[in-house]
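Okay, structure first, notes after.
Part of the complex only, each chain left as placed.
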Amino acid sequence: MSDAVAPAIPQPDTVDNAIATPDKHQPYDALGLKADEYQQIREILGRRPTSGELAMYSVMWSEHCSYKSSKVHLRQFGQKVSDEMREHLMVGMGENAGVVDIGEGWAVTFKIESHNHPSYIEPFQGAATGVGGIVRDIISMGARPVAVMDALRFGAIDHPDTARVLPGVVSGISFYGNCLGLPNIGGETWFDPVYQANPLVNALAVGALRHEDLHLANARGVGNKVVLFGARTGGDGIGGASILASDTFSEGGPTKRPAVQVGDPFAEKVLIECCLELYREGLVEGIQDLGAAGISCATSELASNGDGGMVIDLDAVLLRDPSLTAEEILMSESQERMMAVVEPSKLDAFLAVTAKWDVETSVLGEVTDTGRLVIHWRGEKIVDVDPRTVAVDGPVYNRPMQRPEWLDALNADSARALPRASDDSELRAQALRVLGGPNQADASLITNQYDYYVIGNTALAMPDDAGMIRIDEESGLGVALATDANGRYCQLDPYAGAQLALAEAYRNVAATGANPRAVSDCLNFGSPENPEVMWQFARAVEGLADGCLELGIPVTGGNVSFYNQTGDVPIHPTPVVAVMGVIDHVDRRLPSGWQDEGENLYLLGV
Amino acid sequence: MTVRVGVVTFPGSLDDRDAMRAVRLAGAEPVALWHGEHDLKGVDAIVLPGGFSYGDYLRAGAIAARSPIMAEVIDAANGGMPVLGICNGFQILVEAHLLPGGLIRNDHGDFIRRDQKLRVESTDSAWTNGFTAGQEIVIPLKNGEGGYIADDATLDRLEGEGLVAFRYVDVNPNGSLRDIAGLRNERGNVVGLMPHPEHAVEAGFGPDTDLAMRSGTDGLTFFTSVLKQSVLN
Amino acid sequence: MPTIVVEVMPKAELLDPAGKAVAGAIHRLGENRITDVRLGKRFELHVDGEVDDALLDTARQLAADLLSNGVIEDVVSVHVADDAHASTGA
């Protein structure tokens, strides 16, 4: 904004105003809410929502944040569990990331998450901020992040757009992860034209913590302070919020609201060290990272998981762009921010630590026992909601499902129908063609851009089948991780395909000598409003849940990414499965390669 | 008496803990130093570790070179204290003008991580006296801005005075002029290099060797060299 | 040899971590009148021959398509350098 044109003074849409003007038209549909969802919000509040409340509900009830289409299916992960699966589980599904006991007083938290759509729009920043987001999930559990992995799906290797997307994605992951000082210990790369306009960028982070350092994201303790720290809040990723902004501004309001976010790994590295020092000094009660839905998500989730009430003054949020409206501040997805709940007596010590790390901090408000999340801006009350209605009790859908009619024909059209090689040279040519395919090719063009040495605890990394990290330098205790998926198997049979992905990741971990212990998954599918996609999704979840029960390892968390499609054509169902295993001493690890001449080769299994 | 080796942490330092581990494995006592202080805590030698200090957004090492602790490091280096700059530490030394030339974006444009073969060109320094001249070693390299440049006159002087401490062998990974991987100063107390000796100090976590995977420990000699030197002094 | 200068800056509404880091360094040096810094790129395109309008158009096209990333950057200028502002081409 230049000084010449003074920004219009936005008129906050207050709670009083909402009561006084019940019939004001609100652009709920442009924010992605359905008419009945909007109606439901009006019923919950007993009035129309303010535009700030509408902003919060719309982002929190989005598919991405509310899991409204997947919830009914994901429940199986919590239901199909045996005692064996519960034995090592310290924190299960539903928290920022699951936490698993690995013995000797150590625990590990890990999670895999997608950043598919942003990585198509702006590959470098999209992939970079994907790594940043998943790492913040890990920090928010009280853990020190110790490694990352990435599972990637691109379109055809010779398509010109792949030449834009792939280098951008890889250098974004490399840049962010390397700058954070987290070894990249493995992943996957796969090419298929179905991902041409919808690449998949799934990033995994793993962290380690002592049992006693476990932190959960909740706001307990009436009078405790709610503190926002890290990067300043800017207009990042709030393309949608501009709809509300233009509704709020009479004219001349801000128009340039980017849909992309720019990551600052340096800020995140400093934030990690700062958070770890805050934990070490015992200065936080609860903590939550800010990702999608930013302050809307952090305040409503912290309040829901705690004593139920919170009062916030939005004017205290440090802004990068002073022209932001309240709605935009609530929805901003600016990276590298965290929200903490701090006892008043520890606030000074808290501020001393953030000052030491040059991390900007502001106190936004405090925890109450009113059961209401109340937000003020410019002296007016603009939000007054039951936080659970925002964060927990959103809509849940049992979407129609239909087994695709084409499925039988696709399965019948097997490789058996293909002509066999008639002689040796043809066979040779076929074998070479398979071996020369991009999906069999050496991935080192990608993996050579990843630092796996940093921290000095990497026991296995690319080109091994699984990555392995030493957790305890004294005892040698470590964990191994592998991620796998095969969209083509899942297209043929999502139930079996998901199980095959699980089995492959499980084998890759077991083959290192580690004992598989827990699972995280990132479920990449097309639109849930397409009954065929919904059927694929349901079958894949069922397959994965049954498979986990069979193998005796629980799903501890993960992520669902819907709407991966080009026009009406969905991607192949691609559930990426990550398995984590434990090894008592990393010295006993088994690498994938031959170590010495004269060793024997055995083929095991069927 | 144990030798105390300071390792400076800047905001964005990444390999500081690894450098401390290397110091410990070499038999010395690591001492954590903080960028914002003027206190060298009476150490006998200093390591500037790898990482991305201040994000390396301006020029790698440029902002860190102007931090409070660097004023002390520069004084100490000028007084003869052994100082080793690894990767970002090398960039900081160059930005602080303790070593000549500059480090720019790799010629191929990408970050690269590889197990790198080096030739030890100079053993006349606090950090290389444990090697034999011409010895070939393998230590990990990982950088985005590792291309060494200087004008021809400077390069000729470095060669003529034997100040090139390490040269890349087989592969020049970043377009460094004359394959320069590391330098020492005239006095031999200050050494900087792009590859990471602290990642080749512990069998099982180092670079691959012909003997076994991840078994390389060639980096340990940097730290034992300075120990020997400090004990002699 | 004439030179076309292309200047590219990060979009004003986006975070510029590099500029932020430089501003931080400037403030630590005690200079607070400079409130904010943005760090962009400056290309010098050395031209063999005359710079005519057609070539300037080509340069504008290159600036938009190749030298900048329209999602996160703006081309703020494409102009022929007056000698004072161009570094001497080798």
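Order as written gives the chain letters A, B and C; numbering starts at 1 within each chain.
By definition in this document, a contact is a pair of C-beta atoms (placed from the backbone, for glycine too) under 8 Å apart; a residue touches a chain by one contact, two chains touch by 3 or more.
These figures come from a predicted structure and were not determined experimentally.
**Student:** Since just one copy per chain kind is on show, how would you write the full make-up of the complex?
**Tutor:** Overall, the assembly in this file has the formula A x1, B x1, C x2.
The working rule: only the chains that are shown with their structure count from here on.
**Student:** Counting C-beta pairs in contact, does A-B beat B-C or the other way around?
**Tutor:** Comparing A-B with B-C, the pair joined by more C-beta contacts is A-B.
**Student:** Using mean CA coordinates as chain centres, what's the gap between chain A and chain B in Å?
**Tutor:** The separation of the two C-alpha centroids amounts to 37 Å.
**Student:** Approximately how many whole Å separate the CA-defined centres of chain B and chain C?
**Tutor:** 34
**Student:** If I count partner chains per residue in chain A, which residues reach a count of at least 2?
**Tutor:** Touching at least two other chains: 264, 266-267, 358.
**Student:** What are the residue numbers in chain B that touch two or more other chains?
**Tutor:** Counting only residues that touch two or more other chains, chain B contributes 54-55, 57.
**Student:** Which residues of chain B touch chain C once you look at their complex with the stated criterion?
**Tutor:** Within the complex, chain B touches chain C at residues 54-55, 57-58, 62-63, 66.
**Student:** Within the complex, which stretch of chain B touches chain A?
**Tutor:** 11-12, 14-15, 17-18, 21, 50-52, 54-57, 110-114, 140, 142, 144, 196, 198-199, 202, 204-205, 212-214
**Student:** State the interface residues of chain A toward chain B in the complex, per the touch definition above.
**Tutor:** The contact residues of chain A facing chain B are 171, 174-175, 178-181, 264-267, 269-270, 357-358, 448-459, 470, 473, 586-587, 591, 593, 595.
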